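Only one protein chain is missing; all other protein chains are in place.
When the chains are written out, they are named A, B and C in that same order, and each has its own residue count from 1.
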Amino acid sequence: MSATMLETRGLTRRFGGLVAVNEVDFDVRENEIHAILGPNGAGKSTLINLLSGEFPPSEGEIRFQDRPIQGRKAQQIARMGIGRSHQKTNVFPRLTCLQNCQLAARIHLGGVLGSWRSRQRARAVDERALQALETCQLVYRAYTPAAAMSYGEQRQLQIAMVLATEPTLMLLDEPMAGMGREETAQVTELLKGLADTYTLVLIEHDMDSVFRLANRITVMVDGCVLETGPTAQIRASEKVRDVYLGRHQEEVHA
Amino acid sequence: MLHTYPKRVVVIMLVLTAIVAIFPLWGPAVFGAQSDFMMEKMTLMLILALFAMSLDLLVGIVGLVSLGHALFFGLGAYTLALASPAFSPAAIWWMAPLVMLVAALAALVVGFLVIRTRGIFFIMTTLAFGQMLYYFVSTSRHTGGTDGVFIMFRPSVEVGGAVLLDLDNPLTFFYVCLAMVVVGYLFLRWLTRSFFGQVLDGIHDNEHRMEALGYATGHYKLVAFVISGVMASLAGMLAAMQYGFANPSQLGWHTSGEVLMMLILGGMGTVFGPILGAFAYEILQHTFEHLTTHWPILMGITIILAVLILPRGIAGLIIDPPSRASLAKSSPLRWLKPGRAAPASEAVKPAAPAPREG
Amino acid sequence: MDLAFFSVQLLNGLQYGLLLFLIASGLTLIFGIMGIINLAHGAMYMIGAYLVYDLTFRLGSFWLAILAAIPVAIALGLIIERLFLDTLYKRDHLYQVLLTFGLILVLNEAQRIIWGGDVHSVPVPELFSGRIQLTDNLQYSHYRLFVMGVCLALAGVIYWVIRHTRLGIIIRAGAVNRDMVEGLGINVRTLFTLIFSVGVALTAFAGMIAAPLTSIAPGMGDSILITCFVVVVIGGIGSIKGAFWGAILIGMAETFGSVLIPSLASMVIYLIMAAVLLVKPRGLFA
């Protein structure tokens, strides 16, 4: 079993009177794909937002590579190697596909002054950006403005941008949301390939993909962790089936 | 792609620059005895163009709407006025850096405070800081109060006693201002196309996402704020030099509003648009004032129409000339037809199927 | 500063603050629900005052003039919203700033064409022309007390509407998240028109009841506008409660600031605003 990369202890986030994430203990191991499941409003996105520093936790601890990171700003956490994608498409529409990735790749050049650093390093950045596009099979779109690409391609571009930041841990919030069957399969393959080099945390509604991809799964309900374990264990869990899968089926058929 | 425009933009701008540059050749023939005055007016337009360009970096490129940009314009004017010796010209070699330094420091302090706010709050805080300095200058003993101060000598441009440029000569001053606009334009063009500019574009489109990527967006905005402030202060210094006069009204929010109008007329975020806007604004006002003493009403209507019909300004017309079809679809025409109340959506975001919430 | 003087200033600060609240409440509603930044708000205040000046002499009664002026103000709000603002909701604040700046120019000049450049005043209505004795040499006009009463009553009504009616729920929701209003299945267009007209009417009404207390002159709206912006920003955009306390705070600060630190009197409200934003970048009650 590989080492723990990220773990939380007693992580809690309140919004006014509402507890969105309640005392969550959660851990991610190196090179695994860890999926988070749960019905709408279970606190999945809030959890991701806490991990990426979008807002600080009300209580609890987050350790990344054995360093506490709670309370740090999103941009600091991103530069430490936690890359994330958003549930809504979040690319820069006026920039080309390649420029989007360059933008992502350059965060390691340093702050404002870094924007005028040497050409050599800039070239390294460009290479990294291209590589990310290649991984996501978007090279042929390099010079297309993001606004002109299809929705599915934009979602893929978003993953490419996360890749370009050279993360050690990727947090992907519903990467396949709103995609067609074919595109979903394509992205599933892509993510599977990434698992060799990266560690992934994934929120996804598509059951098939989750079961195919994930090494481990955490199921959340009402802000709490219902159960955590290897995919097979979750698949077989009565508790999960009762509470989550059943409800999910109803939702789908409703 | 961003900040690359059709060839005709370059052609038009070069032609216009050339026409302005050779004004001494055609001015007297066209304006006769008024030629000297027209050159003076054109010098002023160039100065305002520099001012408007500096604001475009904030408003058009970064998307920070400032209603207090006159603060830096006035600061440039007052730094020149107060630092100039009473009975001899100051050397431009230390005056210009001083003006820039003062403006940079002020922009750093103000910027540090206002960058933390967003949207309407940013508009309001910049307005408040502008007004603060306005009242300070209006009431302080050392600044001549509401009457303002004279600057008796334009700075000298000398090297080792040899006069390089005689700024008192209107023609020389005209070309100095023209050169400043060209240099300012090239600088902003380079800036917007550099990686730094790309980050600013990113912040304009989606600051949140830039943070998630790992950018300390506040730093970038602050640097842009300082650059913009310094450019505006140079414009203010030139304006004070032109008429030898600095007054608190150069700092007031009405001046900030006027320069925003130049932006909308010219077209924001294009860098070259504001230059056209400054010229257009001054020409319009000059014309309206000649027409009627009720000219503000004409000016107001022009601005309202520009906002409603031509939100991308003159630059928008040049980059993307309207076709017959698009004219027919334009909101005022559509609005004339009754029963069609669909609000016009100006969203720039790509059309995408709405993703699920949750 | 003795107690009597202090109490008098407290009263002055309160009265000024309450009037500011009335002007600012419309501004904050329009800000909060519609996301519109309305620079022409001060011009509406001016128009309210001029309308009452005009109608008082035409109709011979201040009260009739107010009754007649309110529908005019509402109609003005309606026209501006439908004609100009309608296309701007989805656009950047910049366009709202510019359009309403243009409106200031038009409205100020229209005022001059209609009523000229002279300074006018409206006499204090007979009913409240009396005064109470505050100190041995200082009196306080009944009309000022009446204005305070009206402002407080209106504040109460607005508070009640916001707390206890369906419209209030929508307004509160809208101030937090505008998209949510659309999600509630409400006709946003009608709501916006309503809010804008009410906002304009509130401001114009403030100009109307303030008319007997002030001089009616061109440009009278411009200086009050910036003060109201400060009030709204300090209180938190969209918050009626914030506007109320912000207005009282600014009223007190201007009143006491001018006496205690005269050298900073003109800057005191901006200093307060900067201080508030430094601590709470979204205002006190956001």
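Throughout what follows, a residue touches a chain if its C-beta (ideal position, glycine included) is under 8 Å from a C-beta of that chain, and two chains touch if they have at least 3 such contacts.
The rule is short, and it goes like this: contacts and distances are computed from a predicted model.
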- Should one name the undisplayed chain from "ABC transporter permease", "Na+/H+ antiporter subunit C", "Multiple resistance and pH regulation protein F" or "NAD(P)H-quinone oxidoreductase chain 4" using UniProt, the answer is "ABC transporter permease"
- Item | Contacts of the hidden chain among displayed chains | B, C
- Touching the absent chain in the whole complex: find that residue among C:12, C:56, C:100 or C:239. C:12
- Note on the structure: Among the options B:66, B:255 or B:302, the absent chain makes contact with B:255
- Item | Contact residue for the chain not shown (choose from C:54, C:86 or C:254) | C:254
- Task: Would you write out the residues of chain C that touch the absent chain, in ascending order?
- Result: 2, 4-5, 8-9, 12-13, 15-16, 108-109, 112, 116-121, 123-124, 131, 133, 135, 137-141, 213-220, 223, 254-256, 258-259, 262, 265-266
- For chain B, which residues reach the chain that was dropped from this view? 33-34, 36-38, 40-41, 44, 135, 138-139, 144-150, 242-245, 247-250, 254-255, 286, 289, 293-296
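The rule is short, and it goes like this: only the chains that are shown with their structure count from here on.
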- Could you draw the chains as nodes, link the ones that touch, and say if you get a line, ring, star, complete or other? line
- Message: So, comparing each chain's Cα centre against the centre of all protein Cα atoms, which one is closest?
- Response: B
- In angstrom, rounded to a whole number, how far apart do the mean CA points of chain A and chain B lie? 42
- Separation of chain B from chain C, taking each centre as the mean of its C-alpha atoms, in whole Å: 32
- Message: I'd like to verify one number: the distance from the centre of chain A to the centre of chain C, where each centre is the average of its C-alpha atoms, in whole angstrom.
- Response: 48
- Check each residue of chain C and list the ones that touch at least two other chains. none
- Please name which positions on chain C make contact with chain B in the complex. 31, 35, 37, 39, 84, 86-95, 97-99, 101-106, 108-110, 112-113, 189, 226, 229-230, 232-233, 237, 266-267, 270-271, 273-274, 277-278, 281-283
- Please give the residue numbers of chain B that touch chain A in the complex, ascending. 1-2, 194-196, 198-199, 201-202, 205-206, 208-217, 219-220, 223, 348-350, 352-356, 358
- Note on the structure: Listed in rising order, the residues of chain A that touch chain B in the complex are 40-41, 45, 52, 54, 73-76, 78-79, 83-84, 86-96, 99, 102-104, 106-107, 111-112, 115-116, 122, 143, 145-149, 151, 154, 161, 165, 174, 177-178, 205
